[in-house]
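Take a look at the following structure, please.
Only one protein chain is missing from this complex, and each of the others stays in its spot.
This part shows chain A:
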Amino acid sequence: MDIRSQVAMVFHLDKCIGCHTCSIACKNVWTDRKGADYMWWNNVETKPGTGYPTKWEDQGEYKGGWIVKDGKLELRLTGKGKFLQKIFYQPDLPTMDEYYEPWTYRYEDLFNGPELDDQPTAIPISKVTGEYIDVESGPNWDDDLGGSALYARNDPNLAAMTEEQRLQLLSIETLVMFYLPRICNHCANPACVAACPSGAIYKRGEDGIVLVNQNVCRGWRYCVSACPYKKVFYNWSTGKSEKCLLCYPRVETGQAPACFHSCVGRIRYMGVLLYDADKIQEAGVRPDAELVDAHRDMLADPFDPAVIESARKNGVTEQILKAAQKSPVYKFVKEWGLALAPHPEFRTFPSLFYVPALGPVTYSVENGIALNPTSTDEIFAPLDQARLPMSYLASLFGAGQEAPVRYAMKKMMAIRTWKRAVTVGDVEMQVALDGLREADCTTEQAEAIYRLTSLCNYEDRFVIPPSHREQAVEVLTNPLEKKGAAGFGFREQPQRGF
């Protein structure tokens, strides 16, 4: 047993309103720079949709994540044997066109333009070349299913559905959507780290945050291709790769990262997960059908004395252990079985989990008219008739397995029905209680889930122990050494080349 501590996350999709406040908070703090302006370390996608960069989920194209070969985990991008072949040209690298070419507007023309019969306009110009740009797409071009005939139709997850389901999903009367906010997953088995030729990307032992050492990165870009979630980005100006750093300066002092803190819908939870690093390899080679369970099995019970002992041996402090016992993430993922990792079949074991969004309450359509449920006893449609087919969610969160997704959805629906019986009273209490039992949920658990979902305060959502870096390396270094430094931890301007 090798118990490590990981700062982990849950995004409650049922609460996400798709306002992009998280993206803006992140952009303003970290990526508002030359070479980084196309990057969205945090982005919010509309699902179904192709996402950012386009079709990032399609590993046939990008070769991200891990595969099992001869009973062992191997990078889909490159085994060690063929790794140098790709160093002169990377066939699997997404280019700027797969993200978007960032642009601004020539605002000064509004003031300096010559006097004409028409109003002056601010034309769009590329933030790369400064030339006029005909804007054809952006990182969020398909927001709220805009252009769904092009975007939603090409969602890689649609492959898991029948033709009939696809038609239903895309026709105007029955279309359905939800939001998927994405940041770096800070995986337990990160493919970006394993693919980095220079060894510049590393996982921090104490909290599991994955970072790129800017002084060691040589810009070979294997990480960009290897990350199946496309959350490592190449800074085209400095020639270095960059990624979400989970606002580690904030996390180290017990504060929530910028995107978490600014979340309007309070959908984001952060807490400590203890996991057994010895189980990573063995869990990684399990067949798709067992991956969700294998991942949950890897997460260790923070109350188990053996786990606590092993964690202490690894230097996990008492404060971190206490935080792990109060972790909202542990509850959502392991105790309640509500939160699921995105695309577990990529086998990186993300530390970010999603509570799937419930479908709309209206569920059936007759003659082009959307109908409400027929009786108040059933607020939701049976899952088999849900507008968003379970096969779609299973493709996104279950490695193709519907069972874990159905379990989570059923439980959430049962809690809603039960809470309605309690507060509104137009549902038979016995029906509600039967529903809870069927969904493997006690009334105590239902109450706890309800409270952490609906009434959660800052302290409930973010249980972040201080890292005590003042007791770590910093005591050995000159405290004034990094004075005046910002961002990457060194004082040099991030300029290209020599």
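We take it that a residue touches a chain if its C-beta (ideal position, glycine included) is under 8 Å from a C-beta of that chain, and two chains touch if they have at least 3 such contacts; residues count from 1.
As a working rule, contacts and distances are computed from a predicted model.
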Missing subunit (named according to UniProt) among the choices "Respiratory nitrate reductase subunit gamma", "L-lactate dehydrogenase complex protein LldF", "ABC-2 type transport system permease protein" or "2-oxoacid:acceptor oxidoreductase subunit alpha": "Respiratory nitrate reductase subunit gamma"
Option touching the unshown chain, where A:R106, A:R204 or A:R420 are the choices: A:R204
Of A:V216, A:V361 or A:A403, the residue in touch with the unshown chain: A:V216
Residue of A:V68, A:V128 or A:L383 touching the missing chain in the full complex: A:V128
Where the unshown chain meets chain A, residue by residue: 80, 83, 87-90, 93, 95-96, 128-131, 189-190, 193-194, 196-199, 201-206, 214-221, 234, 236-240, 314-315, 469, 471-473, 476, 490, 492, 494-498
